[in-house]
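Have a look at the structure that comes next, please.
The complex appears here minus one protein chain, its other protein chains still in place.
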Amino acid sequence: MPTRGSARLPMKRSVSLGVAALLTMAAGDPGSGRAIVANRQVSACLLCHSGPIPDPHLQGNLAPALTGVGSRLTAAELRQRLTDPGKDSIMPSYAATAGLNRVGQPWVGKPVLTPTQIDDVVAFLSTLRAP
Amino acid sequence: MKRLLVLALLLTAAAGDIHSGYDDASPETRAMQDDDSANPGFLWVREGEAQWSGKACAACHGDARVSMRGVAARYPAYDAALNRPITLDQRIAQCRTERQHAEPFTPESDAALGLSAYIGLQSRGMPLQVSTDGPMRPFYETGRTLFNTRMGQLNLSCAQCHDERAGMKLAGAVIPQGHPNGYPEYRLEWQTMGSLTRRIRNCMVGVRAEPFPPDSAEMTALALFLAARAAGLKIETPAVRP
Amino acid sequence: MIARRRFVLTAAAGTVLPVAATASHVQVAVLIRQLVGDAKLAEGRVKLDLPVLVENGNTVGMTVSVDAPPGAVHSLHVYAEANPLPEVCHIRFGPRAGVPRIQTRIRLATSQTVTAIAQMHDGTFWQDSVELLVTLAACID
Partner (left out) sequence: MVRVLLNVPRQVRRNEPFDVKLLISHPMESGQRRDAVGLAIPRDIINLLVVTYGNEEVLRMDLFPAIAANPFLAFSMTAVASGTLSITFTDDHGVTQSETATVEVV
């Protein structure tokens, strides 16, 4: 199980980040994270990414494959991608609730994933090691 | 220099490759569109044809096959009285309420889609050619801006998918270039006919954005930009899409 | 085979979701046994045409044809084992039937195997199956 020390925290870069996202640094549950990634309606990850999850024909290719991502990026880097991917990326921030345009009524004020869900997704992605 | 040349060639190829969603659809879906007796959109076309001849449309406009030929290819068009562009569906609605003094259509109703499909069919095979000059220009620019604006909780713009990533796969589905040349169209996903407005709403809900209301200035501006962006593509109404 | 996807409802106005329930391979086997009885069920003669990769499971074009002269086919039967209800259609031909070939459009809830059976007037039964992958709409309205 990967662990994250506070020393590996990314620096806060974006005002759009919820405070809670930065405060919750408990080690996530990779099993739960896998379920979140696999569920297109919850996380939407597989709309753009492919990954080592059943039904590859339902996975997108707009973004890098998640296979082996745990070897390419540290947990802190993964967390940063999820919460503050930067303006040049088409990826949304999974933690942001502000700085967005025309958010639909059901989603106003809500991040894509909760801080706990982000912990779980980071924990799962960290397990995806290159062979 | 060589790299620049390659880049220029790539850009030229990208700009030149304007193709219909028809070309991205499966052979089965294309076959469904190609055969008028198998294309479910013709259930709506026949409904529209009955309305055309049974109501006041034919009294003023005569034979739609003559009077409506090429009309859908020119919309959205400038309405001088309103001093803004209006869509073909808005023109039909205007004619219905102001000239026929009839109740407005319910949006996405069989009656509304049928008449729109019947009128659209009269321009089938003709290239989309809308005006973006003169008084249309600011509306076109508004549409272009909206097309390039990131929206919704998933923070995506139309352009990020339909310009920059057309042909790639969103989930298992090929992203089409997003051209409006087949509306109203039969969507397998909807299991029914629908308007361009519904399709845009579909995309906006997909990125978890608040959709533009059907008759809003934003929706019309976006429809205008899409039509101009698809200039030269042949009208396929009633198209069939996944 | 069991259906592998169960989606959680997320708030989106107008979203319509399936009720969770599917048939099974066993259920289809029972239905086929009821149809065929003690007769032998052989591969061949009947051909089931379905796309192997389905663009949208809501509307899937299907052709069933039989290698037989007009009038030789008694009926056609189609089953989809991972749909909520396994029966798709039964078609019985009368004396004016022409070329034994029908086309229709079906719904497939998920990736699965679809089976077509032809019953001939001579009492024989023939079957064909197609295993296919169903792609889902990326954005649901």
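When the chains are written out, they are named A, B and C in that same order, and each has its own residue count from 1.
Operating definition for what follows: a contact is a pair of C-beta atoms (placed from the backbone, for glycine too) under 8 Å apart; a residue touches a chain by one contact, two chains touch by 3 or more.
The shown structure was predicted, so the numbers you read here are calculated from the model rather than taken from an experiment.
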item	value
Chains still shown that are in contact with the chain withheld from the display	B, C
Of B:18, B:38 or B:168, the residue in touch with the unshown chain	B:38
Touching residues (missing chain, whole complex) on chain C	9, 12-19, 21, 58-60, 70, 80, 83-85, 87-109
Interface with the undisplayed chain - residues on chain B	35, 37-38, 40, 42-43, 46-47, 110, 191-192
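Methods note: only the chains that are shown with their structure count from here on.
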item	value
Length of the line joining the C-alpha centres of chain A and chain C, rounded to whole Å	40
For chain A, residues contacting two or more additional chains	40, 47, 57-58, 60, 104, 106-107
Touching two or more other chains - residues of chain B	170-172, 205
Of all residues in chain A, those that touch chain C in their complex	39-42, 47, 54-55, 57-58, 60, 104, 106-107
Complex interface listing, chain C residues touching chain A	4-5, 7-13, 53, 111, 133, 135-136, 138
Residue ranges of chain B in contact with chain C within the complex	25-26, 28-29, 31-32, 170-173, 188-191, 198, 201-203, 205-206, 242
